[in-house]
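The complex appears here minus one protein chain, its other protein chains still in place.
Note that the chains are named A, B and C in the order they appear, and that numbering of residues resets to 1 at the start of each chain.
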């Protein structure tokens, strides 16, 4: 409802489907909402030079990330007519096939929810100080690079 | 995985959050997926001429809707690099605050999933022969009109 | 060929149901969709009602010939989602 208070966005380990279901369920009392848009990032088991990604280990500069996230949140609330917005990003190890990012926007009409969700995802990827370390099945690793 | 087989998209009554969670969970074995985009339509308790919407009763011309949906699905799979797409729409009574539409697209990278989800939602609203009857708290009703 | 009268089945949806009270209407002696609409307007106060016509599950935008097995649907503006 409010973009004013800094909120924690970090979750230790993967984001569970049941957590997403709870978040959706909680909005059933807000009967002014007509549309929800959800983005989920899932860890891919990419094959890189014959090594397969088994998991990604996420680290962050938390104090800075929370300040940046607060700024993104305020900008998105100013730009779009949202009812609410929830953002969660994993820290630590997330295995291939598990969810590491959950962006959830709600509004009266679909346009605002859809556009706000997309813009927030782009800003998170570009602006939040988070680093993924791709852990291969053979125990080697490389630092992830976003496209 | 395939856009070839006509699939049923209709669900009797509201779409439950637990059903959405199950759908998400099922994708954890597809480790080539990097992004999911989800749209949820939720019934609003709009106030229309001092009467409050308590529920929407959805009906469809099912044979035609399934053919149209099949065409939409094939067009979307041709246009976007998707891993999979799932679509569910409620029939019958869905109370204010409950979910009536669930569109779920998955792809390797986020762009395809996000754009395919948005286009599918627009086409569903414009092209599927579905009608919503807004049931007011005082037992009167009016036929819904999409903007 | 005199006894060969066309009989089509018309399915009705949405707010048009408030007028027809019935979801299925049988109409005889119509050879195309224009004739069908004329017949329907004699039977029901359809003036100013917006609806599309589907013949065998495909929306038609021009006058379309009907035959004995045609399934016609009267489709008010969609409001799904």
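Heads up, the rule we're going with is that a contact is a pair of C-beta atoms (placed from the backbone, for glycine too) under 8 Å apart; a residue touches a chain by one contact, two chains touch by 3 or more.
Being a predicted model, the structure only gives us computed values, none of them experimental.
> Quick one: jot down which shown chains the absent chain touches.
A
> Given the contact definition stated above, which residue among A:21, A:35, A:76 or A:101 touches the chain not shown here?
A:101
> In the complete complex, which positions of chain A touch the hidden chain?
Within chain A, the residues touching the omitted chain are 41, 58-61, 63-64, 67, 89, 100-101, 121, 124-132, 143-146.
The criterion applied here is as follows: only the chains that are shown with their structure count from here on.
> Work out per-chain C-alpha centres and flag the one nearest the whole-protein C-alpha centre.
Central chain: B.
> Can you check how far apart chain A and chain C are, centre to centre, with Cα atoms defining each centre and the answer in Å?
The computed centroid separation for chain A versus chain C comes out at 50 Å.
> Hey, how far is the Cα centre of chain B from the one of chain C, in Å?
The computed centroid separation for chain B versus chain C comes out at 28 Å.
> Between chain A and chain B, what is the separation of their C-alpha centroids in Å?
23
> Residues touching two or more other chains, restricted to chain B: which are they?
Answer for chain B, listing residues that touch two or more other chains: 41, 121.
> Touching two or more other chains, which residues of chain C qualify?
Expected reply: no residues.
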